[in-house]
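Heads up, one of the protein chains got dropped from this complex, but the rest are sitting where they should.
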Amino acid sequence: MTILVEMSNIAKSFGGTAALKGVSLALAGGSVHALMGENGAGKSTLMKILAGVHQPDGGTISRDGRAVSFGNPADALDAGISTVFQELSLLPNLSIAENMFLGREPTTRLGRVDYARMNEEARRALAELGLSLDPGTLVSELSIAERQFVEIAHGIKADASVFILDEPTAALNAADVEILNRHIRRLKGEGKAVVYISHRMDEIFAICDTVTVLKDGALVGTRPLSEMTPATLIAMMVGRELAALFPPRGAEAGEEVLALSGLRVTERSKPLSLSLRRGEIVALAGLEGQGQQKILRALVGQYAPVAGQATVKGKPFALPASAASGVRAMQARGVGFVPEDRKEDGLFLGLSIAHNISAALYSMRSELSIAGSYQRLIADVMQRLQVKAAGPGAPAGTLSGGNQQKVLLGRYLAAEMDVLLIEEPTRGVDIGAKAEIYRLLREFADRGGAILVLSRETVELIGLCDRILVVHGDTIVAEMPAAAATEHNILDAALSA
Amino acid sequence: MKADTLRLLSTKGSRQGMWLLPLLIALGLAIWLSVQTQQFLNAGNLLNLVAQGMPLIITAIGQMFVILIGGLDLSVGSVISFTTAVLALDGPGIVLIPGVFVLAALIGLCNGVIITRFNVHPIIATLSMQYVLLGITRVLRPVSGGTVPDVVIASVSGSFLGVPLPVFWGIATIAVAWKLLYGSRFGLHLFAIGGGVASGTEDAAHNFGIRDRRNIVLAYVICSCFAALAGVFLAGRIVSGDPNVGLLFELDAITAVAIGGTQLSGGVGSLHGTVVGALVMALLANGMNLANVSPFIQTMIKGAILLLVVSLQSRKKMGL
Partner (left out) sequence: MAVALDNSTVRRLLRIPPAYYVFVLLLLVLWIARPHMLNLNVLGIFVRQVAPLGILVIGQLLVMRVKSIDLSGGGVILLINYCISSGTFPGASMGFFVVLALAIGIGVGLFNGLMVGKRRVSAVIVTLAVSIILVGFVQYLSSGKPPGDVPSMFTDIYNTKLGPLPTPVLFWVALSFAMWLFLSRTVFGRFVASVGENAQAAHFSGVPVERTVVLAHVLAGLFAGIAALVQTASIAVGSVRVGLDLPILAVAATILGGVVFGRGEGGVWGPFFGVLSFALLFVVMTAFGIGESGKLVAQGLIILLAAIFYGLRSQRH
């Protein structure tokens, strides 16, 4: 086996936070290499460095034994490294073929883009993946799964010898995944190196040869997958016995505080209802992108469902809620929404911790009222959450991921919400902070609060929650007590629906 | 039938923007004007229409390149004035004419570099450029005057094979723009960059390996050069340099581009749409002149049209 790419001692930090601390990775031809780790462990950053999107602060990359450095994505492509990014990064205003050839368009002798050839090759590449889409269709017209396939087709048709697939299957169903796996095996057979990032254990064990595990930006180890079991792999990722991370589950749940009835997420989906009671933490689980986020966001007007009714503490109101004031209206009723993207949607990174914590308190008052400073309250919350910071005046952007997440949660604790709707409570947070956040959420529930939560990490939902609602096809297909749930039976429930 | 018409007018599944509707409006305006006033269809007025509309068509096409990448160039009006002032400097045409294009390219280069390298918002960068150029132009030529090289005057007033020369200006400009936008990879890359900006993923095109900064700079250079071309044309028409001739031209150009269906948020638009948009503006101005509408009212109407057109375009971002 020849080593095609070797990354050694790669370090990278963003604004003072270390994302990667001296990570090494060797990719061999004819092998599929799994890159594992929790959200925020540094997998995507490492791959973006290999793809030329980010430049490392330290360490070296060698390609076929020669040292290289990639100043931009074009350099990496020229060196035969092709990437399917995690985020859907296709350009909506270009056609499928244009997207697939962007940056490497064939041209005619007159310098024009050779559309005939481009469309023909794109059609062939799509056909290989079992798709019969017109290559001239604009990407904005495609469904999410179709876009994902186009992205895959774009990545794997490239004339490259190293392929990075960063969560390529997030929007795909089992049959589609099998098509993809066939192509990965073909690439492997041709002696190419493939990096495969996924959260789905079964895929990892089905297709990969070697696994490298990252944790908090550092390398945990590289092992042949034949030596591993799902349990040992998880232990390697989490770094300690999983059970110790989670606080004990809640006692008896109290009265109902939030209910959804007759919610139809899309025209085609079946209506769903759910009920949330004081003292309990309830999960929306299932395969990624099956409607968990839509259900949660419909409650605060950030997604417009077809029809439905929500009831908060006995008071009903009709959905869809207003997009402009939905969050505000819910907050006034004691329901706080904690968005997934902490940096873009959650925090004011340039403003003080105090401002971030008090933001929801101010929002519940009228513009012209005098703004109190809430010094005592903010100090209280910071202490309760054990936020490690220079003081309440420090900008939120200077904190570590875990402390940022605590500040964000602190905002809703300070505003004394009854219900929290949380997306990805521990995204990009290190293991110690994770345990603390789980403890905080459980405390919140024990004090009579209720939490509806969704996460990509099913393990986290099983450990944290009391009840699990399995979502598939934009509706709830099963309900189970978390104590009896396993990753396997959640998946079963979702797929047999 | 109705559904078919609607589909023709809809912009879904295409990145050309809504250009058919303005074309219908332009045709409607032309027919209405020829019915309303006898003067409209006479040869003198039609030539006038072309000659008056040409600077706007040229400037709007340049502006379109910048708008397609989700930018905006507010300095084109001052580039026009500056160009006429330089042309009236009393030097040999062989130096002055290439000179104005070199200067325009430098101005565009400055705009582009300030925006891409120094992280300055395009509106702020080009707005300040506008003022710098206005000042320099006033130094060169405080009031209108001077004479431009004869060749410039001849190139816009004569005719060739019975066809008035301004028509050739139009054909040449459109041909060059067509080649740039539809006959090269560069054009496709502009759409890609704009598509990324419009959907909030500025890095998307970059991640595909496109040299986005270089292309953005190039778009601003093209925009400035087209403005300079319009300046040369105008200088030939007024025979002298005028520090105020380009006043508010940037807004007319933006209006024309927006009427033609190009989205100010970037990534959607077309050359033919822009030409149609400029034509609508030219017809409107011509009609208002024929009807003796006060020039001040004309300004108001143009402002109102700009407001109307941009408020019909929806975008996600709020603010600037």
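A and B are the chain letters, set down in written order, and residue numbers restart from 1 in every chain.
Here is the rule we use: a contact is a pair of C-beta atoms (placed from the backbone, for glycine too) under 8 Å apart; a residue touches a chain by one contact, two chains touch by 3 or more.
No experiment lies behind these values; they were computed from the predicted model shown.
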Per the touch definition above, residue among A:I144, A:A371 or A:A390 touching the missing chain: A:A371
Absent-chain contact - pick from B:L29, B:L89 or B:V120: B:V120
Among A:Y115, A:F246 or A:F337, residue touching the chain not depicted: A:F337
Residue numbers in chain B that touch the chain omitted from display: 72, 74, 114, 118-121, 123-125, 127-139, 142, 248, 251, 254, 264, 294, 296-300, 302-304, 306-307, 310-311, 313-320
Residues from chain A at the interface with the omitted partner, ascending: 15, 55, 324-325, 327-328, 331, 337, 339, 344-351, 355, 358-360, 362-371, 411
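The definition used in the following text is that only the chains that are shown with their structure count from here on.
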For the chain A and chain B complex, residues of the former touching the latter: 51, 53, 72-74, 77, 85, 87, 89-94, 98-99, 102-105, 107, 110-113, 137-138, 141
In the complex with chain A, residue positions of chain B that touch it: 12-15, 182-185, 188-189, 191-192, 194-196, 198-199, 201, 203-211, 267-268
